[in-house]
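The other protein chains are all here in position, but one chain of the complex has been omitted.
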Amino acid sequence: MAKIPVGVLGATGMVGQNYIALLNNHPWFEVRFVAASPRSAGKKYAQAVAGRWQLAETYAPHVGEIMVEDANDVSRAAAAQKREDCAFVFSALEMGKAEILALEDAYAAAGIPVISNASANRWTADVPVLIGEINPHHADIIPAQRKARGWDRGFIAVKPNCSIQSYMTPLHALAQAGYPAQRLIVTTMQAVSGAGYPGVPSLDIIDNVVPYIGGEEEKTENEPLKIFGTIADGVIQNAALPKISAACNRVPVTDGHTACVNLEFAGKKPSIDEIKEIWTSFRALPQELDLPTAPKQPIIYREEDNRPQPRKDRDLDKAMAVVAGRLRPCNVFDIRFTALSHNTVRGAAGGGILNAELLKHKGYLA
Amino acid sequence: MAKIPVGVLGATGMVGQNYIALLNNHPWFEVRFVAASPRSAGKKYAQAVAGRWQLAETYAPHVGEIMVEDANDVSRAAAAQKREDCAFVFSALEMGKAEILALEDAYAAAGIPVISNASANRWTADVPVLIGEINPHHADIIPAQRKARGWDRGFIAVKPNCSIQSYMTPLHALAQAGYPAQRLIVTTMQAVSGAGYPGVPSLDIIDNVVPYIGGEEEKTENEPLKIFGTIADGVIQNAALPKISAACNRVPVTDGHTACVNLEFAGKKPSIDEIKEIWTSFRALPQELDLPTAPKQPIIYREEDNRPQPRKDRDLDKAMAVVAGRLRPCNVFDIRFTALSHNTVRGAAGGGILNAELLKHKGYLA
Amino acid sequence: MAKIPVGVLGATGMVGQNYIALLNNHPWFEVRFVAASPRSAGKKYAQAVAGRWQLAETYAPHVGEIMVEDANDVSRAAAAQKREDCAFVFSALEMGKAEILALEDAYAAAGIPVISNASANRWTADVPVLIGEINPHHADIIPAQRKARGWDRGFIAVKPNCSIQSYMTPLHALAQAGYPAQRLIVTTMQAVSGAGYPGVPSLDIIDNVVPYIGGEEEKTENEPLKIFGTIADGVIQNAALPKISAACNRVPVTDGHTACVNLEFAGKKPSIDEIKEIWTSFRALPQELDLPTAPKQPIIYREEDNRPQPRKDRDLDKAMAVVAGRLRPCNVFDIRFTALSHNTVRGAAGGGILNAELLKHKGYLA
Partner (left out) sequence: MAKIPVGVLGATGMVGQNYIALLNNHPWFEVRFVAASPRSAGKKYAQAVAGRWQLAETYAPHVGEIMVEDANDVSRAAAAQKREDCAFVFSALEMGKAEILALEDAYAAAGIPVISNASANRWTADVPVLIGEINPHHADIIPAQRKARGWDRGFIAVKPNCSIQSYMTPLHALAQAGYPAQRLIVTTMQAVSGAGYPGVPSLDIIDNVVPYIGGEEEKTENEPLKIFGTIADGVIQNAALPKISAACNRVPVTDGHTACVNLEFAGKKPSIDEIKEIWTSFRALPQELDLPTAPKQPIIYREEDNRPQPRKDRDLDKAMAVVAGRLRPCNVFDIRFTALSHNTVRGAAGGGILNAELLKHKGYLA
């Protein structure tokens, strides 16, 4: 099978770099178009990221040679699509919300599907917020989205915020087994890479904790309701539960968001052992389809008292697994546990790529 | 006034060093007796801590000259007491629980009051667990304790675990104002100094979080009930509330424990502004008596979104204040907030010294 | 004595904040004028630094009330001088070199002495680069500077780069005792606060070392030659020695620059014990005059194998002392040692204040 040519918008930023690195040697997709700010436009990608490349992993040699386009000029991607260099784009744009809304719209209107990492479109009612293991069926709002907008090939699909990814799959696995959650109190300890680059100043985080991340608690509390929502009348209607209260903290960790979760079930309550069994045996569509970026086991449970730990567990299963531990009864609610996911892989570029694989399978990227 | 001569048990360990440093130039107390393990016994204190002294602050020159005694040999302290070198002792013993129970008993039985930092006696029913601003009246169980044990001058008083100190005073201030808490969900991010020295290996904590501290969650959940308890029949009877669920994490911070607290009130609910007013105007017996180690304002509230932070706030008011922030409504309970206290000062040696000042004022150290 | 009213240029930046904090309760000087970028101008200082204040120490309440002026508008400081609110200024300007050169000149031309932390004027031939303990006599170039520029009251004096402060005083003490250095190989491990705020991104420094600091090695190699230079013909003529080769690294430390030094003497070679004696007994003009910010003992020598350490030693003697250790013979040169100084206090604002105290004593700020 010839690889599908893809583009990356915002390719020189931190999430963009992650996309470029993770797509290196991808079996289905090949980066053949990159766009970024006007400052980088006109340079070869290798030049544009010289001295700004943040990762230990590198980019494919052929990507280094691609001329960076101005992401604001949709006609460049359209031309690339015409010459079969850009079937769709991954959006890692870093701009104001209004600009991203307008620009992602323009790409989709031009016939270029947009798989986005940006938060701008997460609350657009007909845009699915996808986690492959939880709500792949939300992709099926795409025909309605296209129809409403008058688009033929283009569409927009996004992924949720990185802060919720460690516990959403565990919650979903429980709900699916008949144990939906009613109320959650969540405290996160989030890695600095979540703020991008340059992001968190070192003076703010060495020997320190910052008990606040702007906008993060609202995202953490609300996005799950859309992900657990249902499609009706051409929009995604939010679930009513669970009610979530979040406290989001920044800690001196490079990668890997950890969450301490207290959970009250809506109805009947499983035993601790039953939950472990539900989690470790959980498999979903990405696993059934054996998608290239899907983790083999979406939820890994560690029995050791002192796990999961970001440095030791974030990279499990290509950094795409959720790692849970410390499951025990809660004195106040029903259960409590700790969960971890890699924020720049599972929670950003890796999650976006998995979404693209899913959308390809479902025929939306044909 | 001549200073009261005091002793420090476990003087070469980390909490012991904190006692020695904080008692340097104390207006009421002067260290004239130090005891530690047999390994250190017979050396001058300066020799015993050479290469092991952990603090930026130093010890008083005269303390460096004191010969370290074997802490297991109570007769040494008794002799010191006789020659008026040791009116009472601060216990920073690091041993098994059974050994500490036996040894603290033996000191008290020998007529030497023990102000202890150890956890061993926290659940002894007639031993008060004191926080100066909350339950100074618990000191008045001392006569009953003495009578029950047949002790004349000796007694044992302890301080609680460092993990709870950041939010106990805020809870107490609210309760006192008519707003007791019913249920709490607490997630802590604790400093490595809480584990003593050598304590947490650096390989476990650089670029990492450890989601577990042995025994800490149980202490965090149960000790508040004794502190909020009442004296009856010669023992302290636990309060029934609040019900607490705690998740205790170790983070890469040297000093300062941070707690994210979600709180449900038992009865009527104050407004956010009312709570801030209650906290910032709260004063208690240590402030009324203007005790040397008492903070001027026990609860400092920071209005900035991103505070309190351990590195920037832990040292406020001689590191004896509790610093709160981020007070806001909780989606699930009534309110949520973040609180911080310095674990080796307020939460350990400084808290012990404040207890001694209080007990001195109440006449138990006369 | 009434305090001398002083101004701080760049008062909202990181070094500016350090000046403000260190001048709180200063016995001679009182901040009565603050200036910063146009963005801050027109706000009260408290407003201007709200959410940007980096330090655990705070500013004097009266400073919070001062209206921030635009630092580019010299007439504001001139007016303040007229109403006796600004006898001289500390410059912590953060701009391009050309702008700083022009602006510091303008202040001096307007009759306002400038004690600067900026690097712009360090290579202006008639501007002294002062370390109080080493070359206080360089201040005596001020009359020539004034004459050459046609200034009456104004002048410019600067302090050197923070990277060299840990070993310059030890070198000077040896030279003064008859043991000048000929060649030095220096490797520094520098704190992130040296880069200001936001400065070093946390993603660059957690679990990492950055082996490069732009421009730092050149400063480290050249500035000592001017400091050791002599006044002749109205300019400072560089010393010829020592020849220095520096490698400057950034490490995950908040404050405190550490240097590993290998040294070859120009002539006769002292013994290890002799050097320790020279260092610990070294006193200079700031000590003789007992200037308020002068450390009692400019060079503290630690005998422990594993000292100096930034976190444990940087704050010694008001963070104004240099702390040396590990003095031992060198296999290749004559001796080697490790030295430490607090980069934002001794190496920045504290050093500037000490310079002002010295210049006041010498009558240049009358």
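Letters are used for the chains, namely A, B and C, taken in the order the chains are written, and counting of residues starts over at 1 for each.
Throughout what follows, a contact is a pair of C-beta atoms (placed from the backbone, for glycine too) under 8 Å apart; a residue touches a chain by one contact, two chains touch by 3 or more.
All values reported here derive from a predicted model rather than from experimental measurement.
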Checked against the full complex, the residue among C:L184, C:I236 or C:A356 that touches the missing chain is C:L184
Only one of B:I206, B:I231 or B:A266 touches the unshown chain, namely B:I206
The one residue from C:A2, C:A232 or C:V332 touching the chain left out of view is C:V332
Sole touch to the unshown chain from C:E69, C:E221, C:D315 or C:E357: residue C:E221
Among the options C:H172, C:K312 or C:H342, the absent chain makes contact with C:K312
Touching the unshown chain, chain B contributes residues 54, 192-193, 197-207, 252-254
Omitted-chain footprint on chain A covers residues 50-51, 54-56, 206-207, 254, 304-306, 311-313, 315-316
Chain C positions in touch with the non-displayed chain are 183-185, 187, 189, 204, 206-212, 214, 221, 243-245, 247, 249, 251-254, 258, 260, 262, 305-312, 325-326, 330-333, 336, 338
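One rule holds in what follows: only the chains that are shown with their structure count from here on.
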Between the Cα centroids of chain A and chain B the separation in whole angstrom comes to 44
Distance between the CA centroids of chain B and chain C (whole Å) is 40
Chain B touches at least 2 other chains through residues 206-207, 254, 305-306, 311-312
